[in-house]
Structure formats: structure tokens, C-alpha cells
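Of the protein chains in this complex, all but one are displayed in their positions.
Chain lettering (A, B and C) follows the sequence in which the chains are written, and residue indices restart at 1 in each chain.
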Amino acid sequence: MSVAEPGCRRTWQDRFAAVRAHSRWLTQPLSVEDHQLQSMPDASPAKWHLAHTTWFFETLVLRPHAPGYQVFDPTYAYLFNSYYEALGPRHPRPQRGVLSRPSLDEVWAYRTHVDEAVARLARDADADTWAQVVGTLELGLHHEQQHQELILTDILHAFSLNPLGPVYRPAQEAGVLLGASHGARGGVDEPNGAAWLRLGGGLTHIGHEGEGFAFDNEQPRHAVWLRPFELAARPVTVREHLAFIEEGGYRDARWWLSDGWACVQAQGWEAPGYWRAASDGGEGWQVFGLHGWQALDLDAPVSHLSFYEADAHARWAGARLPTEFEWEAALNTVSSGSGQVWEWTASPYTAYPGFQPTPGAAAEYNGKFMVNQIVLRGGSRLSPPGHLRPTYRNFFPPATRWQCAGLRLARDAS
Amino acid sequence: MSVAEPGCRRTWQDRFAAVRAHSRWLTQPLSVEDHQLQSMPDASPAKWHLAHTTWFFETLVLRPHAPGYQVFDPTYAYLFNSYYEALGPRHPRPQRGVLSRPSLDEVWAYRTHVDEAVARLARDADADTWAQVVGTLELGLHHEQQHQELILTDILHAFSLNPLGPVYRPAQEAGVLLGASHGARGGVDEPNGAAWLRLGGGLTHIGHEGEGFAFDNEQPRHAVWLRPFELAARPVTVREHLAFIEEGGYRDARWWLSDGWACVQAQGWEAPGYWRAASDGGEGWQVFGLHGWQALDLDAPVSHLSFYEADAHARWAGARLPTEFEWEAALNTVSSGSGQVWEWTASPYTAYPGFQPTPGAAAEYNGKFMVNQIVLRGGSRLSPPGHLRPTYRNFFPPATRWQCAGLRLARDAS
Amino acid sequence: MSVAEPGCRRTWQDRFAAVRAHSRWLTQPLSVEDHQLQSMPDASPAKWHLAHTTWFFETLVLRPHAPGYQVFDPTYAYLFNSYYEALGPRHPRPQRGVLSRPSLDEVWAYRTHVDEAVARLARDADADTWAQVVGTLELGLHHEQQHQELILTDILHAFSLNPLGPVYRPAQEAGVLLGASHGARGGVDEPNGAAWLRLGGGLTHIGHEGEGFAFDNEQPRHAVWLRPFELAARPVTVREHLAFIEEGGYRDARWWLSDGWACVQAQGWEAPGYWRAASDGGEGWQVFGLHGWQALDLDAPVSHLSFYEADAHARWAGARLPTEFEWEAALNTVSSGSGQVWEWTASPYTAYPGFQPTPGAAAEYNGKFMVNQIVLRGGSRLSPPGHLRPTYRNFFPPATRWQCAGLRLARDAS
Partner (left out) sequence: MSVAEPGCRRTWQDRFAAVRAHSRWLTQPLSVEDHQLQSMPDASPAKWHLAHTTWFFETLVLRPHAPGYQVFDPTYAYLFNSYYEALGPRHPRPQRGVLSRPSLDEVWAYRTHVDEAVARLARDADADTWAQVVGTLELGLHHEQQHQELILTDILHAFSLNPLGPVYRPAQEAGVLLGASHGARGGVDEPNGAAWLRLGGGLTHIGHEGEGFAFDNEQPRHAVWLRPFELAARPVTVREHLAFIEEGGYRDARWWLSDGWACVQAQGWEAPGYWRAASDGGEGWQVFGLHGWQALDLDAPVSHLSFYEADAHARWAGARLPTEFEWEAALNTVSSGSGQVWEWTASPYTAYPGFQPTPGAAAEYNGKFMVNQIVLRGGSRLSPPGHLRPTYRNFFPPATRWQCAGLRLARDAS
């Protein structure tokens, strides 16, 4: 059944309702004040995420396609545009936190208004309109899912700066939806290091093709020539990264790219993001997470690393980061990633050969960021359910630490 | 009746209740989210002001003097200390806005807890304890009044950055308590300029002495030798400053101190703070205030000037700023300031001869800021009732524009 | 004849003498004061370049391999190490310009001292020693050639900030050695745009293999799968870039990567580096070069573009930048680049599959810079003679404009 067929509308309505409801579930533990926090220019308030994802549907789906749609508030076009130059001027990103108005209540009213209009459109649109709409609607859902993960990473950053160490949700409540059991735990039964997957290389096809949604940056599917290589069967663990720390890894220039070494020194990094020396004068480290301050879980994948730290760890371990092509080739073969942490690859984020941005305003969605960023693959315990694919390309600048990102080792096959 | 006499306790209880209640009145129009805003490092969230002023009473009055006082929350000592080194480490000022926890409700519970404990202390303390306490209690009330004005200047700054231009209170509601009628309006009946007060100079006594509260920085009263001078009978008006603008005052280096000229160019200043060119393409300016965006009131005192602008305006007008001694000598003689705007003086903020800081932790209240700041005199429409004195010394760095500050002209008498 | 054979030593001696003499020729027009200039942290004084290239030979060739070699001055190891962590601490890069001592005379004495010691070593070394030395010696010569180009780009930057507009060398004197005739001029006979080279793609071998020198970053030779594509027969000309400017290219966000657009606005870019509006109030542009301020040469390749500008120009022109693999595949086939300007590619600078850094201290030569930079191919009119190869990979951060860099268009073949 094609997505454009009338018969699948019900599916779309359900899917739309489910994704939108997940945003509500995610923000439920947050107080009105929590929703307002912007702790750095790269992060956004939860309230802003809720409004921006709604603006996306209003602007790209409802305004062009829903007959008689009444814009909820004309000022929101300015307030909640993120970065679309083609859609006009916008509120400066570092000042999103100053938007105490509209209130959280008004943003929820905005969401309801748009949700109802989308539901009406899904019910009433003729086949032609629906065929035009459904692609953007799907893009909007994937867009909202990306912001769902950002809601979590951004509130984690804000909470980490609060000396009270607020708990987003206690561990026992977070359950499946926060991904605690997305993937198998690594390392427990392999105390001396991970097993290696061996791949033979050769001409390999990379990227998305065929049915199912994928972003423009995962396309077109194209051939890449790979040499034989090996990829670790699981991501690097906290235990392994602790060994890197204890062997002086953060103080030894040998392991670091030049820009990474400058960053370590300027920022005074001595451990991953959200780690602190145990405050009671005892030994060891604590780590801040959505469940508050915790002891280290030595067998969990290490996370909140920058690319620079991931790269340095790999070199110290006598290995290297995989390219995103190696990652995709190997993980297609045997599994679907750890589901625990995003994994930094060795690949700068660039266009695939023959890349064509999505037509219209969504052309700015991915393409214009293809410089100064590194591809991450996999997905994290903060990623919403149903959002990921083996061809999925996440990307962040190499000094980024507030994302849930770690690494997996690779090496040339002899 | 001495402040330390038991008979005046009731007066103190009433005074305490009134000042504390005024903070509630001031924050009533603010939403929970508004309370959270910190729009620049120099400003603080309203919620933080409410908690910090409470912390002051808890730390300096209740903990040392109230038997059996239960600290409301031991973490607040860290969160709500502003700058007292002697009272231990504190949360970094630029990150006050990240404190979504404690919630506004909790802060109000904190205020109630402390208010009740102060009331008990005032009722139950023996004479000796009360004599020890009452000075700090009074300091705490003046301290809270200073923060009451900051609540307004800080929310004004935050709202000014919101494209929706939120209204704090409509003009008709703000009434007496927001100071709209603190002083006579200037200029209306003197369209061609203000009258001048002439003073003969000579040995003049400056500063506070005798009964009644004054900050340490207003003391000791001491002699200053003044030359004959003249002081304008009212502050400079919007109309007069508009003439400065229209004659190119912001583009002519002649009028400016060197640091001021650098500031004008770096910041792109073309008019006072919170002015913008009328957005409808029409002529003229609009100004943002607690009542929202308004047309200019040409006869009102100009405000939201930096010292640099005040100084440049005075030089352009063929005059100069008065020293703080001239200001005090003249205003003692004839009036009590405009009550509309703080007035930048020509005087850097320094210690009076024989200055002794308040003993104890409050020693840091004023003395350690006596460099890189300029004295302002008078008081503004945002100052709380009953807070001001002719000897009062306000002070801010010379580039400051978010305070309600203007100027009054002075000149040497021939 | 192998490089390690005794019979080729004379060749090496001649080569060494020629490269070292070229540095002298390049710095001849510079006054003692010119040699001292460091106009930004990325640039270095000419005197420093002369000393650093000498330190390279002293440290990597003479100290380990020349028996009885007397270090010229032990402090130079600190002063003239550029970035080799393994070789100890070093003088901070942004403060190279403060090294008025050692004097230029002393640096020339240093060069003579090292030149003589290298000559002795080449004459007297036994076969084993020579075999060990010759690779590093060759690396040192290529290293010096890279700094020869930097001497020119750095002095150009410094001179451009001098209102007197100093002339490095008049055009008529610069002659062949400054590369004026390295390559054919583009565009003259193709007023309506360049011809396109068509390549069929498929499995293509990229990188250096076999005899002759290449840096570690050009190796190993490896297979890359290319799709059919077309590459312009010449770089983009000044005339073509002027059209981009005149059609508002620098003011239209559509053409720009997000980081590029931020850069254009923050820097106020309106034209390539070293362009200025004609100062006499007339129309048009002037460009600053080693021959001073000149009118535009419309048919010359445009240069002193950042990657961002090159990328935006290509998009505006309905094309794209070539990957470095496309560039190498095409230029290997038909020509050797323009010889006029470095050409920005679409490729971030990363390791080739199987990359192994040069062993020893020279491991830091290239590998640690493989992030946040973009590959340039070809070579410029400022590149020294004999320095380039089709596999040569130059690299700079994407905002760089003080290098002599332009672009060549590419497009997918239908």
C-alpha cells in the first residue's frame, strides 16, 4: 500500500498522534520553569522545541495545503522559525530563552490547534492534496522526533548546571521509552575487549533506496569501494575509557588531533562530559544523567564524548574510528547498532554523490550544514522509538559533548 | 524613641511586612516563566531577587540571632549568595537563569518561612538581642528595596528582547506605587530650557549624619570645598535629547569621552536604550517601557542613558555634569530631586574620607565596588517608596543603560 | 638510480643548495623590518620562516645523524619549533612577531652554519648513514618549499594592512620564479564560459605510489569509485566572480552553507580578499598583490577566496565543487592544473584508507591536522618551482582567505 493511497490515511493519523503524544510524555516531568531554560546558545528551551515542531507543520503542511486554515498567531512565524532563510527573518537563536511569552499554556494551545487542523486535513483532503501533503507530513514527524531527542539532551545540559542536580525521571520510571533496554549491554562477558567483526570490503552500496522514509542526506544510494576492515562488536565501555583516563590519555598530546589537543587544554577536559570527581572526597567519578548523579556503570558504553575524545581514545587503543561507510556496511550485515549511544565516525559530513536537497523550503533541512561537522551513526538511548535506520546520518561539530555520543573501534584487516 | 527600644518593635514589624509585601505586589504581574528570565549577566531573574533578599535575612539576622531557627534549605546558602566572599562560594552570576529549581512556589514558601521567623524574633527577642539585630534588619529592608528596583529594571530588559513586547502593567494600573507621580514633570512650562539654581560654594558638609538609616558609603559626613556653580532646576527632557540626536550628537566625536566614543561605535548606539525607530515606516521613535512600546513623551526626563551619553549631552549643551557634592549641596537646599530618573554625576564612586565599612559580612555591601563606577543621585520612578535620601549614592559602570538614568546640567558660576 | 645510492649525492647537494638559495631570492626584496612582521596569528614573520626551515634540518637531520655536529644555539629549539609536541615545548605561535632577537643577521648565520653542516654530511656520510638521512633531507626540502609559499602569502597579508601599500616586487622583476607563466591563462578565448572535461567514473586509483617524493598524506594509493562527472577546463575567472558579486551573490543566503553565511555577515565580506572599492571614487575594484594595488585582471583566475565563497560561487553557477578524487582523476588525465591558483575542492581533509604517518617526529607533519580543513588541489603562482604533483593535497580551514586560492567548477554527468 503506497503512502499516498487513501487507505493508509488512518495509519498516518495514528502515527501523527503517537509522535505528538510522545512529546507530551517527554515533557511531562518538566516544570513550567524547566520548559523555559536555555543553558547555552546550542541548546533550546523545551517550550521552544514544542512550538518549533508545531510551526513546522503549520508552515509547511497547513498553510500551503489546508483550505481555510487560520494561522494560530502570526507572530509565531518569527518566533519559532529555526534557521530557514527562505521562510523569512527569525528570533536570534541565543535568545530563545528570553521568550517567557508566549506561555507554556499558549504553546500547548498552539499544539492542539495544529493537531486538530492536521487531523481535519488527513480526514478531508482529496487524493491529490493528500499525495502532495504526505511527504512533508512524514518529514515533520521525523523532524519532531529529532527534537524529542534534543529536548532530552538540552534539559540534561541545563540540569547539569544546577547545583541541586535535578532528576528528570527516576530510573525506575523511565522504562522502555527512554531506551534503557534498546540494545544489549556491551562488555560484560568480554572483560578483555570486544570481539571484532571482519568485513571483506570491495564495492559496497551505501545509502537509502526504495520504500520507507529517509532524509535527503542519506541519498542517493551509491557505490563506495572499501578495503577489508574489522569493526568492534560493541561500543567502547566506561571501563575502557576509564583506563584511557588513568593512563594519562587526557594529558598526552600523542593521541590527539591538533585541534582536539587545543580544545582539551582550553576547556580543561579531564574526563567525558557530565563526569565529576566524587564530591564526598572519596575516590572515583560520578556522572550526571537524566536520573541525576550516579556512580559510573563500568559496563555501559561511554558517552558524552566529543569527536576529539573518541578519536584520541581510538588511537590510544591501537585502533581508529570507522568511516561512516564501514559502519553502515558492517552494521547492515550483522546488527543494528548498540541503541545506547551515537557513535562518532571518522567521516566529515558531506553530500553523497548526486545529492539533491528536498525541493522547497525543506532544502535547507540538511544540505547547508555540510561543512565543519562529523557524522555519527547508530542512535542513542535518548532517541525516540521508531526513528532510526541503518542509513541514518546524525552530525555534530567535533567539539560537541552534550549529545549522547561515544565510539566503536575499527581497524584495517590484515 | 531609639530604634533599639522595645516600644518601636511594632513599627519594625509593620515596616518589615510592608517592604516584603511590596515585593509581592511588584512580581504579581509576572508569570512563572517571566520569573525565570535572565537576559544578560548583569541582570537576575525575579525569582532569584525574591530568594536572595530572603537569604539576606536568613543569613545575617536569623542564623546568628534567632534561637532554634531551622534553616529552610541548606543548599540555598550556595544558590542565593550574591557576592559575599566571606559567606562562602556561590552560584555563578551569569547562570542564575538556569535555576529552574527551586520552583517559584518553593521560593515563596522560603519567603513565608523567613517572614514568620523574623516576626517571631521581633516578638520574642530580649532587649540585647533586639539591639544587636535591628541594624541588620534595617539594612536588609533597604537591601530588599534596592532589589525591588532591580526586579523592574531587569524584567524591562528581558521583555525588551521579546518581539511580542510584553506589557508589565498597563499605565492605568501602575499608579502611585510605580512612581508615576513621584515628582513634578519637567519642562512643560519652560519650553526654552530649564531654570538654573545658583549656589555660592564654599565649605559644604556632605554625607549622612545623625538619626535615620544610611548606607556606610554615605558616611562619614565631611567637609568639601565647592566653587560657585549653577544647577538646572530639572533633568534634561526627551525633547532636549532629541535635539542632541538630530544635530548629530551620536556621530560627532567632539562631545564624547574617548571610552564613550569607542562604546558608541562598538555598540552602534544612535539613541537611548529602549528606543527604536517607529516600526511602521513612519517618522520618529518609540520607546519600550513597563507599559510596552509607547510614543515618546517629549516633556518627560530622558532616561536609559549611559554615563557616556549623559556626559556627551551635557558638553553639547555647553554645560557639564554636576559632581555628586554639587548635586547634594543644591538638592539639599531646594528640593529632593526629580523622582523620575537617576541622575548621572561627574563623580567616580569612591570612599568618603574616613569611610569605614559596616562591620561583619556586610562589609562587602558597598566598599568593594569603589572603582570603575560612577555615582548617580536622586532616584527614579522605579525606586520603591520610602527608600531614598538626599545623601543616597547609587552607582553603576559608565556604559550601563538598563537603569532608569538621565542627567541634570550644571555649570560654573561666573 | 636509487636515491640512496652514493652516485646521487651530488644531485642532492645541488638540490639542497637550489632550494635554500630560492629562500634567499624570495626574501631579498624585504627590509629588515619587513622580515619581522606577523600580521595575524596564522601568519609568521619571514625571519621565522627562514629560521624554522633551518631548525628542521638541524633537528631531524644533523642532530641525530651528523657526527660531532655543534648545535648553533640551544635556545633555537624552543624558538623555532612550530608544532611538534614530541620535540618539546615551543614559543607560542601568536608571539612569533615579538622575536626581534635573534636578529636577521643571526638567522642568516644560522642558515649558513646548517647549510655547511649538511654539505659536509652529504659529502662524508657512509652509505648506511646516507640511506637513513636522505628521506628526511628530502622531506626537509619539500617542507622549506611549503614555507617559501607561506613567506609570500604572509608578507602579502602584512603589506595589505599598511596604508602605503608596499610593493614586494614590481611585476616586471618578478618573472618566471614568481610563477607568472606557470600555466596558461584561462578564459581569454572562451568568453562565454569554460569548456568541460567529461570523465566516465568507475573504479579509479587515487594517491601516490612508486618512485619520487610524496607526503604521507598522499598515500597509500587506493581505489575510489566515481560516478561520471564533468570538470571545467580552467578555474573560474575574475570576470565570472564579478558577475556573482554584481548579481548580489554576497547578499543572498541561498548560495551559502550555513557556516559560510554566518562568516559573510560577521566579517562583512563583499568581495574576495584584498579587493577594495577603487579609492578615487571611480567605479570598480582594485586588488592588492605582490606588485601592489592593481586594477582587476578580468581574465585571470579569481583568487583569495575562502572555501565558503568558492562553494557559494559554484552553487550560484549551477554547478558544484569537485571532490579531490574527481580533481585528481581528471587532471591526471589531461593536464596539470592551472598553476595559477590553488583550487578548493568539496573534500574535507581526511586520512586515505590505510594511512600511516611518517615514522618519528615527522609523524606530526600532516596527520594531526586531519579535521576541520578542506583539501585544495593544483598549486598557485606563488608555489615554488618543482614543488607540485597531481597527487598533492594542500589543506586549510574553510574561512581562510590569505592563501592564493580559487575554484574550478564540476557537475554530475548526465
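We take it that contacts are C-beta pairs under 8 Å (C-beta built on N, C-alpha and C of every residue); 3 or more make two chains touch, one makes a residue touch a chain.
All values reported here derive from a predicted model rather than from experimental measurement.
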| item | value |
| --- | --- |
| Neighbouring displayed chains - absent chain, whole complex | B, C |
| Selected residue (touches chain absent from view) among B:39, B:136, B:153 or B:347 | B:347 |
| Touching the absent chain when the full complex is considered, from C:23, C:36 or C:204 | C:36 |
| Absent-chain interface as seen on subunit C, which is shown | 31-37, 39, 47, 75, 78-79, 91, 95, 97-104, 158, 161-164, 166 |
| Interface with the undisplayed chain - residues on subunit B | 83, 85-86, 203, 222-227, 253-254, 256-261, 307-308, 311, 346-348, 350-351, 353-354, 368-372, 374, 398, 412 |
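Keep this in mind: only the chains that are shown with their structure count from here on.
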| item | value |
| --- | --- |
| Minimum number of chain-to-chain touching steps separating subunit B from subunit C | 2 |
| Farthest chain (mean CA position) relative to subunit C | B |
| Separation of subunit A from subunit C, taking each centre as the mean of its C-alpha atoms, in whole Å | 38 |
| Residue list for subunit B, restricted to those that touch at least two other chains | none |
